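Quick one: this structure, given as structure tokens, is what I'll be asking you about.
Note that this complex is displayed minus one protein chain, with the remaining chains in position.
Coming up: chain A.
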Amino acid sequence: MSSPILKLVAQRVALGILLLLAVSVLIFAGTQILPGDVAQAILGQSATPESLANLREQLGLNQPAYLRYFHWLGGVLTGDLGTAMSSGQDIATSIKGRLWNTLFLAFWAAIVAVPLAIILGLIAVRYRNGWVDKLISGLALASTSFPEFFIGYVLVYFFAVKWQIFPGISTVYDGMPFGERMQAIALPATALTLVVLAHMMRMTRAAILNVMQSAYVETAELKGLSAFNVIRKHAFPNAIAPIINVVMLNLAYLIVGVVVVEVIFVYPGMGQYLVDHVTKRDVPVVQAVGLIFAAVYISLNIIADIAAIVANPRLRHPK
């Protein structure tokens, strides 16, 4: 690895940290603008003026907003995410389990979706404009066009209710045997796969097709290489940068954008956790989750950038 790459990585990381800080300010401001506060949200319809005042006092909501922000920031910098205002539980502990669940689901969805998308993309290019290409593209686009909840319910209807192969609710918990856990996430992982598949597949197809116009591909064809080998040896390596980009974007989506799937399958991940706490105006939790989501997004983008550079000899060895 040469030093320009190190320098680039350092720059990106520094920028990422700055972005995270900006994100935290934005989230904090956002939660302040929302109507109502955590005390009202906790007590809900049963809020009496006395109990509201008591709870506000106890939660320290009487301090000015900027003080609360810096207090929180100080905690985060020392590794303390604080405690949830609504349930009094330690945020780091609750998030750990939730984050692990989200990553677990995203990981298995990605393990299936990414290779599948790329292979389907390659096949589509190989038989481009033929019926195979059209079939693959058609199905993938259809699965993406359906809203997630629809795919979710269709899967539940057939696999959980009609044939009873997989459970319709994916409640997972600590100490659950691996096999059962896998069975529990089968349906949400399938739904997620179907949702992200087309984007990656179409991008792979488009990127490779783009490269296929190049002179060196023509040369390779004239050399007598088989169509598949042309794609594998010459087109794919040169098309990898945009593919990595779209894969990373979709991975980020698998982690931060799965609220709907989590709700339908009752999966205890980060999305549901975030939504619950937004409705309760539980600022510390919203901050922590927002920060983690932002961190995931930013780091995956950094990885995508770096990978694109590493994959490109011209960027790797600048003159």
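Some observations on this one:
Note that a contact is a pair of C-beta atoms (placed from the backbone, for glycine too) under 8 Å apart; a residue touches a chain by one contact, two chains touch by 3 or more; residues count from 1.
Following the convention adopted for this analysis, contacts and distances are computed from a predicted model.
With the options "Sulfite reductase [NADPH] hemoprotein beta-component", "NADH-quinone oxidoreductase", "PTS sugar transporter" or "Extracellular solute-binding protein family 5" in hand, the undepicted chain maps to the protein name "Extracellular solute-binding protein family 5" (source: UniProt). Here one chain is not drawn; of A:Gln164, A:Ser214 or A:Asn312, the residue touching it is A:Gln164. Although one chain is not drawn, the whole complex shows that of A:Leu55, A:Ala110, A:Ala189 or A:Ala304 it is A:Leu55 that touches it.
Per the touch definition above, the residue from A:Leu21, A:Leu34, A:Ile119 or A:Ala227 contacting the chain not shown is A:Leu34. When you scan A:Met182, A:Val263 or A:Val310 for touch with the missing chain, the hit is A:Val263.
Considering the complete assembly, chain A touches the hidden chain via residues 34-36, 40-51, 54-55, 58, 84, 86-89, 94, 97, 153, 156-157, 160-161, 164, 167-169, 171, 173, 263-266, 268, 272-273, 276-280, 282.
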